[in-house]
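With one protein chain withheld, the remaining protein chains of the complex are depicted in position.
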Amino acid sequence: MIYEGKKKIWAEYQKEIPEDHYFYVRSCIRQSFFPASEATFLDITRNKLGKDIFETEHHTTCGGIAYHSDAIPQETAMTIIARQFALMHKYGYENYVCSCITSFGLYCETLETWREYPELQQKIAENLWKTCHLEFAKPKFLVHASDLIFKYRMQIAAKSKFKLVNKNTGEPLRVVEHIGCHYSKMFPSKGVGGAEYPYVLVGMVEAWGGQIVDYPERRHCCGFGFRQYFIKGNRGYSLSNTHKKFESMEPFKPDMIITNCPGCPYFLDRWQYVIAETEGKTYGQDGHGIPVFTYEEVAGLVMGYDPWDLGLQTHQVSVEPLLDKIGIPYDPAKKYLGKNGKYLGEPEKPHCLK
Amino acid sequence: MKNNILVIGGGPAGLEASSILSRMGYNVILAEKEKLLGGHLAKWDRLFPDQVPAKEVLNDMLGRMDGVKCFTETKVNSINLLENSYNAMLSNGITVLADAVLLASGFDLFKAEKKEEYGYGIYEGVLTNADLEKAFQEGKKSSPAPRAIGFVHCVGSRDEKAGNPACSKVCCATAVKQAIETKELYPEADVYCFYMDLRMFGRHYEDLYLRAQKSGIRFIRGRVSEVAETAEGRLLVKAEDTLSSKPLKVTLDRLVLMAGMRPSKTGHDVGRQLNLSIEDDGFFSAKDGLQNLQKSKLPGFFYAGACTGPKTLPDTLHEARSAAMEIDRYIKENFRK
Partner (left out) sequence: MIDFGFSVSPSSRINLDNADKEKFARLAIAEPDVLKCMACGSCTASCTAGAFEDTSLRRAILSLQNGLSDDASKLLSHCMLCGKCTMVCPRGINTRHLILSIQKIYSL
């Protein structure tokens, strides 16, 4: 691997990310999949770094799930998106940051479609006025929340309490990065570092002390793919994609996986359990899995958040071996206590996956 | 008085035309931007289809260069058309007043790193056709011997997204030649050619293909889609075997990319100053594509070789000779009435 060669490619895919003043929109599914990630994003950006990140309860889904499942037509999705942008404008913002990769891809696709077909944009603006009485507007800058954490990576590193380093050996942790397909595969220029060697998560991992491992199937989809997962008959296909990725990364012995998509960490995490229970195979050390994190969770960990406040107890693959490796303290007795201290209940232990 | 003729480019086209024009009695001035004459030919080891050493061919050409004023490491800084001759300022400070100009600026190799999915410049085992020729020239042999080597045809050719929908004409024969030479160097290695169509159009080319097949080289019809590094540092290569309609993967130690022909940047620099027309493929537009291949739209300005599109070496030499004849006719018609 010639690192300089990658740097040349990264240099070609630079993206302008404004420093501050963003209108933030959440993902439909992340709050139930990884309940503390978005709260952590807001806490880090607003309270730790002092940025102006505005959020309103009036925003909705972007329509992406329905759109990609063929449940709504494109114009409907575009009108929903126009409403989101209009809200941003109404509250006096021109920088738009979204938590979800599906949304990000759909926003990019929509803006590109409007650019190419101004008459369609005109029609959507009319739809928006007829349905919501809102003024049509487009963001000046559209970024994904991982772009923003990438932008702030050095500021986060400066405030970090832990590094992505094995405390026993002093070696950087071996980290696999997984980018959501719709982050840059459709529009390589819209992603930090492009689509072949995306830099957005690599930059974070490097800034926080870890080492990236490239493995052959790194560009492969996690297998979520909406239709594949939603219909039970297709789920084997979803599972097979995850299986393919783990088989490919296994020889590289990764310590952890970092992701920037709502679906990918969920499937890379939960399917390890299903693979263990159906194939009897685990990919981490001593019968454990490879823990999978959102970038907000990793940022939270290095900044010294309590792992249980980051919602890491909701992961399928146990995170404790990794916490021990880094030397992050945690109280096992509090793992299944909610924010209010109330016992949440404990899941059944899997047979195969430790 | 001898008429001055300026030849831009000291590759095979420029050399061949210069030596002929010089023998015809013209005062030939040749400007070559590189240190050495010979262009890409000087960087090649052996030539398809008969594996003739490139050095022998080049030395023959250089041996006929007596009488030609060759300026190496010299660019054309500016050039303009006066009433009926060209005024060119060379980067070495010399000004040439030429009655005719021959542009023989050739081609640049496609920058293989643009095909990001192939990992040129990122994975150690990925090299280009030119890198392999250089290794052959230097007599380099890898130890331990590579176990498996692949050749990818059409890299930056027949590829709209890479900015070149056209065929580069020489890559199929080059790949097959280099595959044979690689197999000769490492007889135990598995050698694969990934092709879309095999364009073995020239005399002896099909024989070369048959020879490659007989030596056990495997031809896989399908374009390589992605390359990655395995934990052992080898290359995992993916393609479709389109003849069996199945995706395919194979682990290799080396992957040689047949980088295609793109218009030369130096040629464009000259063309821009004279407003010479360029076609969609980026190569210069000849006056017409059948009868006037060597003529440009400007009087006394001629083309030879790959500046008007990908060509084999024999094609280029034919064009150089035609150009010399056209220039001679032009001078006789316009300057010696």
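Chains here go by letter, A and B, matching the order in which they are written, and residues are numbered from 1 within each.
Everything that follows uses one rule, which is that contacts are C-beta pairs under 8 Å (C-beta built on N, C-alpha and C of every residue); 3 or more make two chains touch, one makes a residue touch a chain.
All values reported here derive from a predicted model rather than from experimental measurement.
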Taking the complete complex into account, which shown chains does the hidden chain touch? A, B
Of the residues A:280, A:332 or A:345, which one touches the chain left out of the display? A:280
Contact partner of the left-out chain, one of A:106, A:239 or A:256: A:239
Among B:2, B:141 or B:249, choose the residue that contacts the chain missing from this document, as touch is defined above. B:249
Going by the touch rule given at the top, which residues of subunit B touch the chain that is not shown? 190, 192, 209-210, 213-214, 216, 218, 221, 241, 243-244, 246-251
List the subunit A residues touching the unshown chain? 232-233, 235-237, 239-240, 243-244, 274-275, 277-280, 351
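Please note the rule applied: only the chains that are shown with their structure count from here on.
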Per the C-alpha centroid definition, the whole-Å distance linking subunit A and subunit B comes out as 46
Sort out for me which residues of subunit B touch subunit A in the complex. 113, 116-117, 119-124, 226, 228-233, 236
In the complex of these two chains, what residues of subunit A are touching subunit B? 1-2, 4-6, 8-9, 194, 196-197, 214-219, 251-252
